[in-house]
Structures are given as C-alpha cells and as structure tokens.
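One protein chain is absent from this view; the other protein chains keep their places.
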Amino acid sequence: MNLTLKVWRQNGPDDKGHMEIYPVKDINPDMSFLEMMDVLNEELISEGKDPIAFDHDCREGICGMCSMFINGEPHGPERRTTTCQLHMRSFKDGDTIVVEPWRSAAFPVIKDLAVDRAAFDRIQQAGGYVSVNTSGNTIDANAIPVPKQNADKAFNAATCIGCGACVAACKNSSAMLFVSAKVSQYALLPQGKVEAKERVRKMVNQMDLEGFGNCTNTGACEAECPVGISLENIARMNREYLSASLSSAE
Amino acid sequence: MKLDANIPSGSLGQKWSSHKSSIRLVSPANKRNIDVVVVGTGLAGSSAAASLAEMGYNVKAFCFQDSPRRAHSIAAQGGINAAKNYQNDGDSVYRLFYDTIKGGDYRSREANVYRLAEVSANIIDQCVAQGVPFARDYGGLLDNRSFGGVQVSRTFYAKGQTGQQLLLGAYSALNRQISKGNVKMYNRHEMMDVVVEGGKARGIIARNLTTGEIERHGAHAVLLCTGGYGNVFFLSTNAMGSNGSAAWKAHRRGAMFANPCFTQIHPTCIPQSGEYQSKLTLMSESLRNDGRIWVPKDKKDAEAIREGKLKPTDLPEEKRDYYLERRYPAFGNLVPRDVASRAAKERCDEGFGVNATGQAVYLDFSSAIERYGKTEANQLGITNPSKEKIIELGEKVVASKYGNLFEMYDKIKDVNPYKSPMMIYPAVHYTMGGLWVDYNLMTNVPGMYALGEANFSDHGANRLGASALMQGLADGYFVAPYTVGDYLADEIRTGAIDTNSEAFEKAEADVVERIDNLINSNGTRSVDSFHRALGKIMWDKCGMARNAEGLKEAMTEIKALREEFWKDVKVPGRKDMYNPELDKAGRVADFLELGELMCLDALTREESCGGHFREEYQTEEGEAMRDDENFAFVSCWKYNDEPSKAELVKEELTFENVELKTRSYK
Partner (left out) sequence: MAKSALLGSSLAKKYWMALTGLFLSIFLVVHLAGNLVLLGGQAMAEDFNAYAEFMTTFPLIKIASYLLYASILFHAIDGILLTIQNRKARPVKYHYENPSANSGWASRNMAFLGTVMLLFIVGHMATFWWRMKFGEMPIDAVGQKDLYTVVATYFTTASTAWLHVLLYVVAMIAIGFHLWHGFQSAFQTMGVNHPKYTPVIKKVGYVFSVVIPALFAVIPIYMFITQ
C-alpha cells in the first residue's frame, strides 16, 4: 500500500504547530497503525529529520497510552479499537490519512501527537478511590456479597482505560464519560457507597477546574470509546451529583 | 563474598509472623522525616508507594509513562492466585506454596514462597475492600477458575482484565495518598541512576522526559519496582517502554543480578507476521483447555501452506501431527508453558511451521466446536442434528468461553478463528530472574529494595500462571512496608539526604555524559535497528533452547554489537525536550549489556530447568534434565567493569519442606 499522511507537527508546547504531508510507501496491510508510524519514523531518522513523537506503550489496547485522532475520529475509523489495535487493512491503497493529537484545553500538546493527560490523574486524585488503608486487615472478601448484576456493571465501568478518546471525540471536550465511569464503579459497589456523595462532588469539581467542556449528550464519546463505556454511566453520575447536591449542607 | 538471605529461624509456617512481630518499627514522628523513593508504579510500585505513604513516610514515586495507571501490570489477563479455599476443593497455603515451588522447578527460596502463599488471601480481602470488581457468581460471592494445570480452583479474576482491575485498585490507593500530599508523583520521569553513598542507597538521579531536565532525589530507601527485562528480546509481550534499565543501573552500582537467564516463553502468542513487527500479543493460556495444537505431518504440506497453496482446513485428519498429544499423552495440550513452547520450536525448526515465516503452529478449535455442539444439541433435545447445526451450536459455546480472545485474534490477523485454526507461536513473556534480594526484599546494597518482577525471589526457573499479580501485590502491600521499616529504624538520625554530595555530583555527571554521548553520536543506524539485532541474537541463541557454543557466540556478537552501537547509533532531536528516541537509546544501551550477562548465566548453568533449556542436558526423548546435585543454587552476578567479567556468587538453596522431584508429563 502507498499512502499519504497528513500529520500534525508541533515542536513543543509553545510552538504554533502545522500539518505536514508525508508519503509512505510499501505498507503491509497487516501492520498496525503504530507500526506504520514506526516505519515512517525510521525513514525520517535516516533522512536526518525529526521523527514524529507519539505516545504508546502496551500496543495491545489496554494501557490507554496511544492517542491519535485519525481521519477525524479518535483512534480512527474502527469501533471498539485503540490506535495500536487499528490495522492498515482498514485503509485503502492511495488513501490520505489525517493524523492529529487529542485537542483539548485540558490536554496540552507536549510534542507533535503526544499530549499531557495529567488532568485525568488529578480528577482521580480528587476522589477516585475508596478510603481504606492497605493493612490487609480488612474483613474477608466474601463478607460483602455484591449482586452479580451490580458487580458486572461496576466492572464494565471500571474497564475504562483512561485514554481520553471521549474528550477528543466530544465537540465540547467534555470528560463526563471518563469521570462518570469511575463514579459509577464505586457507586455501584457497597464498598464505595459510604463516600459516594463526597466523591462525586469532588470529582466533578476537579473536572470543571481542569477546563473540560460540558456534556451535550451527543453520544460521540460512547461511540468512539475503545472499550465501550456506556452513556448510562453519565446518567448515573448526573443522578449521583444531583442527590449529592440536594442532600449536602454546603 | 557471601550472600545472606536473612531467612528468619523457626518452622516454615512461623517464619513470617514471628519475623513481623520482631521487626523494628519507626515512630510516627520519625517517619515524617524519612524519604522513600519508589521507582515504577505497576502493581508492586503503586501498592508499595501507597502503603508506605499511609504509614507516614514521605514518598516520591516515579514512572516513565504519562500516568501511573499505564504500567504494564495493566495488561495481565488471566487472574490472581490466592489460597482462599472458597471452592472447598482442598486448597491451602501449603498447597499454593508447594505448587509454586514445584512449578518453579525447585529453583526458588522456600521461605519467600511460603510467605507469598501466606499473604495471598489478604490480597483478595484488600482488593475487594478497595472496590476491585472481581467476577462474582449469582450468590454475589467471588468466583474462581482453575489455571495453569493445578488441581484446585484458586484463581480470582475480572474477565480477561484482571491485571487492569488490580492495577487500577493500587492506583486508586496511590491517588488517595497523592491527594493527601503523602506521595509526590513524578509522571514521565525515568530513573537514570541509583546513588550509592557509604555503601547505602541514598537516592536516585531522574530525568524529566518532557523537558530533559536532570533531577536529584535523595532518599533513605530506594524501592525498585520496575518490572522485567523481557524486551531484551526486542519482540516480547511486554509493553514497548518496559525496560531493564533501573535494575541494570542498580546492578552496575553493586546490586547482584540473580538468575538473569530464567526467562518465561509463553506458548500461545500471535506469531510475528513481518520484519516491521513491534511487539507480540499474548493469547490467554486458557485457550489450550479446548484448542488442539498441530502441524502437518508431511513437510510438503507445510510448504504448500506456507506458500498459500493449501488451506489448513483442507488437510485431512490423518495428515495432521498433533505433536503434543503424541509426545505427552498424559497431559497432551495442557503441558506446562516451557514444555509446550519448546515442542513448537522443535517442529518449526524441523520445517513443519505454517506461517509464511515458517514460525507458527496451529491451535485448532474444530474438535472442541464439534464436541460442544453435540452436547448442546443433546441438551436442547435436537435429534440427528445436521453438521451445520452442530457447528453453529458449538461455535456459540466456544464464543461464550473465549469470545474476546477470538475477536482480538481476528482483529490482529484478519482471520476468523472459528472457521480456520489460529496460528500461534511462543513469545517472551516474563523474566523470573532479577535483582537479588534477601527475605526482606532488600538487595545486597543496604537501603535498596527490589519488588515484583524486578526481583528474582519467588518463581524460580518458571512462573505459574496467575502468580505474577500475586507476587507484585504481596511485595508492595504486605511485605516491603514492614521490612523497609526494619532498615529505616537505623536511619532516624540521618536527617535529610544531602543531594549536593560527591556521590550525587558524580552520578549526575555520569548520566549527563552518557546522554551527551548518545545525542552527539551522529551515527547512521537507528536505535531500533540495534534493538532488533540484539533481539535476534538473544532469541536464536539464548531463547527457548540454548547450547554452550551458541551462547559463546552470542556473547561475542552482543559485545561487538554494543561497540557498534556506541560508534554508529543515530539519535535524532534534542536532549532538552520530549524525545522518545533518546529515551529508547538509553534503554537499548542497557539491554546490550544485560543480554550478554544473560548469556553468561545461561552458559554457566549446565543443566536444564524450567524456562532454561540447555540442549546438552536433555534425556533421549528430549526432556529437560535438572541437576539438583550441582545446580540447586541461585546464580548471583556481581558487576565487574563489563558483563562478561561478572563474578558469580552462589546462594545455595536448601529444601527442608519439599522433596525434589523430576517433572514428568508423559
């Protein structure tokens, strides 16, 4: 396959950035998208040019580090697929592929396609945990039965890989899907209920402070989420926050 | 030099509890004045950082990824073992201990392994309390599955994402401490060196990967929780960033490297499809419960398949060689990982491989689909079902068991594994070797600890499935937080570590010099080209089967490659901004030394055990020959100018509670 890549180049956070065109030749359709980028980078290095910086790590779709906005969609055209699991057979010979970083005020560009997602960490630090010490002297694991249905729902919410595709897809750069997944996981489990109200207030507050936009319920986040986190979680968070706001003394 | 493992006295079952109660404590007022550096934020690192911070120490945690949650523990699929005996199938702490020792082919330390089994149950309690959503049954209680051929069901799991859920649990505990200000988190920071002063670990030199800034961080104890070094093979199931640099730097500063040649090669990975390939993907071991492994009986058929002239489904039953069932009738397709891997390699080396590269075997589900289909038809009361109906029903059953894995395979290979057999090949997956630690998880450098995959302690020569997660969390939550205190009790009068000392100056200067050498090397070859070349040497000569001649060759070749690297590597970009190529160059430079030590270790271990198979030491049927008489020891290597000159120190292994037996799967 021969392709034309249009890639966002930005030499550091303060650079204005621009799109640059690169032809890539002899691409094997069995390559992953990132392997294609590797090939391009090898070529750039051999030509004495600066390779394209991008984030990636596990390359099996679970670490959440890869983050490319490909042909107008986060992680590219395939559903339920991270960039690292996207293969070149999803494209046609002769295609032009546009590659950009996640764009959001809360995710400043570090270089080229790599962005800083520390905002997500800070939201989690605001309350994404159960306040229990790690002594191991907790009660026996089976002393707290959890209805299978809730356990499964909590698990589904907990599978969020924190990649930020939801923010990238949302026309408002809203982080609601990400935040609601964590809020839901704990709200559904008895262990997390105790501090549920406090948690949702703190996490939403942090989310707002980070400069994410608002949720318009377009559903783009759910459609683009590589692990299929459901909008149901956003509704649950709306509920949790409403009840927390109504019941709080503030 | 003599190594003391500091194993507490007393009976096996009493060691940990009596040690724990006699260990020295640090008072809360003093803890506030003690700094601890934790490098790596996988299961071991996150849990250790969270626990130590909770106890009151000032913790600084470092990870090279953009967030602690990205650590490669996240990719573990199968599950975590714990001796809970919830299934009432006779499991016990002793049984878990015994299985682990035996699975490790009797090359691990009894006391450490027993402690691991002992605290395993606490891990589950802890994780559930933290809100980790383990799989549950309809009664709302925790579900288990069996794993890795043991006779009990002791594996707790969260679908195929157990590692993810456990890591996010540890990450949440870490976040709680970060929000309290007890942990200062350094994302996108890489440890460049450990600072050793007066014989003790006193801190680290770190590099901010986004700005290139070099930083000094003093600490009274340094915990290396940096994972394994499987990426020395270039292609492995590890993440792209996984590296052995922290352990290697520690080794160069005096820490012993133990059993470096013990590498686990996992039999069921998706085979390499081309030279461009960057990593290999694991398919859960559970597939071997239902899949049958085969290659064509006739070399001509294999050739035809490789050339694409013949489809595997066209090959009749009698022309297939189910070689595991043939060689190991008792265990068949369920032989342990090392045995299955070697058998696949043997067939492919003989020319029976089926991928275009000749490096793959089939994992076929058609019998399982048919079998399940018939059972299902019976249960549904369908008499004389058609073949199509049977297959349809069978595929549904298989989908319910392995659906996500089949989907993953389809995504990567673009082949429907329900209709055509999967192709698999072994790949490097885990390294049992690592920094030598004593019972307290302290390396031979006082104040320097190694936890999780980074140490060598619990898995011997081969790790059992679902035990890596257990060890990471055991070390981080329940072992190190206690044992570190014992050492720190002597440090309460030390005061803040002076990072302007000579040792820090020197360490930083070394780091800066090395980075300058890399960035200014102005060569012609990319870092990856060296990494690939190293990987090929390692895989061919220090992979699934090794021999003295090959290992000697490998050592010469690696040395030459290393010299070539420093002469001809090309690192683009600048050192004072985000530059992934530069980061990679530093890691590959370390692999180029570590690889040689692995070969040396493999060369001196003149026996076959677990993941280490020496062709000279096998039975006539090609089975591993362990030599307990001469090799029941841990090979500990002391750095000495260069890898080939490393000095071997032996820690003899004594087995007081188990009898050493030969593994047989015939």
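Which chain is which? They are A and B, in the order written, and residues in each are numbered from 1.
Definition applied: contacts are C-beta pairs under 8 Å (C-beta built on N, C-alpha and C of every residue); 3 or more make two chains touch, one makes a residue touch a chain.
All of these numbers come straight from a predicted model, not from anything done at the bench.
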Query raised in the report: Any idea which of A:143, A:194 or A:235 touches the chain not displayed?
Result: A:235
Report task. Determine which one of A:73, A:95 or A:152 touches the chain that has been left out. Result -> A:73
Report summary line: Of A:28, A:46, A:142 or A:172, the residue that touches the missing chain is A:172
Query raised in the report: Can you list where chain A touches the absent chain?
Result: 6, 8, 17, 19, 69, 71-73, 77, 98, 100, 103-106, 169, 171-174, 204-205, 207-208, 211-220, 223-224, 231-232, 234-242, 245
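Just so we're on the same page, only the chains that are shown with their structure count from here on.
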Query raised in the report: Taking each chain's centre as its mean C-alpha position, how far apart are chain A and chain B in Å?
Result: 26
Query raised in the report: In the complex formed with chain B, which residues of chain A make contact?
Result: 11-12, 28, 30-32, 34-35, 38-39, 42, 44-46, 48-51, 53, 55-65, 81, 85, 87, 89, 110-111, 114, 116-118, 120-121, 124-142, 144-148, 151-152, 154-155, 158-159, 161-162, 185-186, 189, 191-192
Query raised in the report: Considering the complex alone, what residue numbers of chain B touch chain A?
Result: 47, 50-51, 54, 65-72, 74-75, 84, 86, 119, 122-142, 158-159, 161, 163-165, 168, 171-173, 175-176, 178-179, 185, 187, 210, 237, 239-241, 273-274, 276-279, 281-282, 408, 411-414, 477-478, 481, 524, 526, 528-529, 570, 572-573, 577-581
